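A short write-up of the structure that comes next.
With one protein chain withheld, the remaining protein chains of the complex are depicted in position.
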Amino acid sequence: MTKPVLDIVNLRTGFSDGTAAVRGISLQVARGETHCLVGESGCGKSVSALSVMNLLPRGARRSADVMRFQDHDLTRLSERDMARLRGDKMAMIFQEPMTSLNPAYTIGSQMAEVYERHRGASRAAALDRAAQLLSRVGITAPGLRLAQYPHQLSGGLRQRVMIAMALMCEPELLIADEPTTALDVTVQAQILRLLQALQAELGLALLLITHDLGIVARMAQRVSVMYAGEVVEHGSAAALFAAPTHPYTRGLLGCIPIPGKTPRDEPLGSIPGTVPRIGQGFAGCAFRDRCAHAAPACGGTIPDQAVTPAHTVRCTMALP
Amino acid sequence: MRVSPSTWLGILVVGAIVLVALAADRLAPWDPFAQDLMQRMVPPRWMEGGSPAHWLGTDQLGRDYLSRLVFGSRISLLIGVLTVVTSGLIGITLGVVGGYFGGRTDDVVMFAISCRLAIPLILVALTVVALIGSSLTVVVLTLGLLLWERFAVVARTTTMQVRNLEYIAAAQAAGASIRHILLREVLPNILPHLVVVATLEMALAILLEAALSFLGLGVPPPLPSWGLMIAEGKDYMFFSPWVIMVPGVALFVLVFGINLLGDGLRDLLGTARR
Partner (left out) sequence: MLGFLFRRAVLALLVCLTVLVVAFSLTRLSGDLAVSIGGPNATSEDIATIRKNYGLDRPLPVQFFDWAANAASGDLGRSYLYHAPVSGLIKERLPITLALGMSGLTIALLTAIPLGIVSAMREGSVLDRVIGLVALLGQAMPSFWLGLVLVIWFGLKLQWLPISGIDTWDGFILPGIVLAFSAIPALLRLTRAGMIEALSSDYIRTARAKGLSTASIVLKHALRNAAMPVVSVAAVQLGFMLGGSIVIETVFALHGIGYLAWESISKNDFPVVQAVVLLLAMIYTALTLVADMMNAVLDPRLRAG
């Protein structure tokens, strides 16, 4: 395997109120690959992405054994150098296209400033580039759109603008945090198709964050399933869908009803309860309160187990 | 609910000044109106030429400055409280009526607020006092008739929020009279916000009274208003700066204390709502 574009080992992120939002996750994204980070809301997947981008809210702290992007050690970069990478080599799009664009500036102005900042381009050149990318993401009449303000655009259009804006400087890595969740179903499909096409064309490393397994099945080459700040199962999409091993993954996929816990008529993929908030110093499997197979061993430290060389799981049931 | 240190400071300052005002007769060592032309402009005790008989010295007519300062607290507090009562009555009535009934009624209230804001406050107050003649009552009434707009604005918006709540609908359904709904259901619910406004307006009224008295059209001499004391000391301030420092600091401390109190109340309400 070639060197991954993004390589993270043992990332931990905590908030000032003592919550441990991310508890030692590891993941790699290679060039041209889509890695899906999947889990329920509150499991720490967005915080992981924001940690990589160093966009965490004030008071949050991140640390990692390794956090490497291309040849940059992200744990050692100053905020100033981080800002040089963001928007240039690594870009991110967000869940809320309605509020993610500044209401006070035109689309053109907001797109152009990325190019001006990182490429030192003139406003005219930056606007040309912006127009080019708008048509690339399937927006007709880009010249008109550039002069418009965010409130004049629909949600789907705004998300296309966000994607185009993220691609202004041809990044190596694109992090997409629930990019379609806020959109209508038909628009969702269009945006996903667009992301796929762009990735193939540009050879992007794409870290796609979602709670929707349909999207995972459609987009991912690799999948990491997150629960309460941990990656509980990781593998190629094919392996994971073929043989989900962690009870949580199985619950998510809904392929194996958990005896006595899953009511007969409940829609598949529903797990009773919610993701717990975890404080510092929590030990053992965080899923054990919701798990049908919980055993005394689940309270201890559980190492990752390889199901196959490219498929690992963190569960006592997988222990030899 | 935790009361912040700055709120405690506000409570302490305002409480102390209220106590001083209440016990002015006992605390003041001299009659605040008694002149002693042999003892004019005596500096405070700790300064050169100070006298142990007059802790804060005497003014240009030989009146004991500490006694005037102590009695002056009564005037400031009296003006503050009475003005807030007057302006509160006007503003809350207008605001609650506008906010509750909406429509044309509300338009009229809003228009009244716009007009009031357009009227230059100090200028009109000065004119009224100049024409009617200066007295404590005139100052209170003038300020009361002018300072109601913030009460009206806050009462109006909060009433609008409360109006749509379920218990109001329940009271309406139960056939309660409008008077009952406004006084018993709406007013108690918007009262906390109005208390915060009252502290702000009280501070403003005290400052305005001082400004009017300073310009010679507020409380008439020889009453020991702090603003008037500053005005009377103005001619001597270059040689004896303490004549304006003493009443000025008193005024500042009182208003600062009231503002701290108001801020503390607002924060408490903020957390209570959340």
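So that you can tell them apart, the chains are marked A and B in the order they are listed, and the count of residues begins at 1 in each.
Just so we're on the same page, contacts are C-beta pairs under 8 Å (C-beta built on N, C-alpha and C of every residue); 3 or more make two chains touch, one makes a residue touch a chain.
A quick note: this is a predicted structure, and the numbers were derived from the prediction, not measured.
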Residue in contact with the excluded chain [from A:19, A:100, A:221 or A:236]: A:100
Candidates B:3, B:47, B:117 or B:183 - the one touching the absent chain: B:117
Candidate in contact with the missing chain, chosen from A:118, A:160 or A:222: A:118
From B:100, B:151 or B:214, residue that would touch the chain that is not displayed: B:214
Interface with the unshown chain - residue positions in chain B: 6, 111, 114-115, 117-124, 126-128, 130-132, 203, 207, 210-211, 214-217, 227, 230, 234, 237-238, 241, 244-245, 248, 251-253, 255-256, 259-260, 263
Chain A residues touching the omitted chain (full complex): 53, 55, 57, 82-88, 91-92, 94, 96, 99-105, 113-114, 117-118, 149, 151-152, 162, 165
